[in-house]
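One protein chain is absent from this view; the other protein chains keep their places.
What follows is chain A.
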Amino acid sequence: MTDDRPRGRALIELDRVEKRFDEVAALKGVSGSIMEGEFFSLLGPSGCGKTTLLRLIAGFDEPTRGAIAIDGKPMAGVPANLRPTNMVFQSYAIFPHLDVAQNVAYGLRRLRLGREETARRVEEALGMVDLAGYGKRAAHALSGGQRQRVALARALVMRPRVLLLDEPLSALDKKLREQMQVELRRLQRAVGITFILVTHDQEEALIMSDRIAVMFDGEIAQLASPETLYRRPVDRRVASFIGVMNFFDARVTGESAGLIELDVAGLGPVAIPPEQAPGGRNAAGTTVGIRPEMLTLLFSDTERAEHEVSGEVVDAVYYGDMTYYDLKLPGTERPATVSMRNTAGRPVLRPGDPARVGWGRESVILLA
């Protein structure tokens, strides 16, 4: 388990930030700190307020209530052009009437660096995004991935305190997107600038971020490291938004020796420590979650697990390296998903086959 306490100095402080558009509340009081030099993600489904929050930090909109401070300075009334932030837009917003070098140099005009220094900084920024020598290219002659890099260079050349990225990879195809995820991460480590990424792609957020704020309906549901979000989600929404999660109905039956005793439908009784109830616990009807990779199929009679239960294969989806099974367990409505690595000698079961499922108590998460 990683330590989730933010390290270093807070660069951006959000204090009960609210934003209303007419009568619609886009943000309902968001608080939190974003640390100097961290890769921070705002993750959530469309309409959760993540882009609104990014635009408030950038200064394109003002909060209805609450305050935003960057580097200790309150940002109320400070327009976008005077904030130490730069943005990579979802559409990239490359100026179509300028070439690549002019695009990158756009914001340097005000700094009056002189022709040579400007050219040097532009070339340096283009080098950072692997576009050295592309300066004379026309904007419309660029591919999607190149436009994205130009947008990145144009923002980085300003040496901002914070780089804001509004779904920068959503327009790229899968392969390029995966490559850029790794590259962005590497770039962020190299320049040491605070990155704030808005994304609806949970995998992208997990891969790239130091910390993630998962947002639903204008509120932060959980703010934690990727590992904590995956292993200790506070509630059902977070658990189902990040990765695949099996949900089981459960009942809290008691408490002894500091452990919470549960009766889980389809799996049976189990006792878990309070850390596995990160969202607190409700006494009555509640839910537990178990990740597919935490459940194990026991293929031979000699294999043993801490807890075992028998079921039947409903569906098997073969992915090459993995097989995903849907299992019907006694006393449950929904089939449970189990993922198994296809190691040598391990059979692939067919629908209708009986199966024994093993699980351990450390895999059970009690959800609020």
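What we mean here is this: contacts are C-beta pairs under 8 Å (C-beta built on N, C-alpha and C of every residue); 3 or more make two chains touch, one makes a residue touch a chain; residues count from 1.
Simple rule for what comes next: contacts and distances are computed from a predicted model.
Peer 1: Among "3-oxoacyl-[acyl-carrier-protein] synthase 1", "Cytochrome bc1 complex cytochrome c subunit", "Response regulator" or "ABC transporter permease", find the name that the UniProt record gives to the complex chain excluded from display.
Peer 2: For the chain not displayed, UniProt's protein name is "ABC transporter permease".
Peer 1: Looking at the whole complex, which of A:A25, A:A69 or A:A93 touches the chain that is not displayed?
Peer 2: A:A93
Peer 1: If you put the missing chain back, which residues of chain A would it touch?
Peer 2: Residues touching the hidden chain, for chain A, are 58, 60, 79-82, 85-87, 89-91, 93, 95-97, 106-107, 109-110, 154-155, 158.
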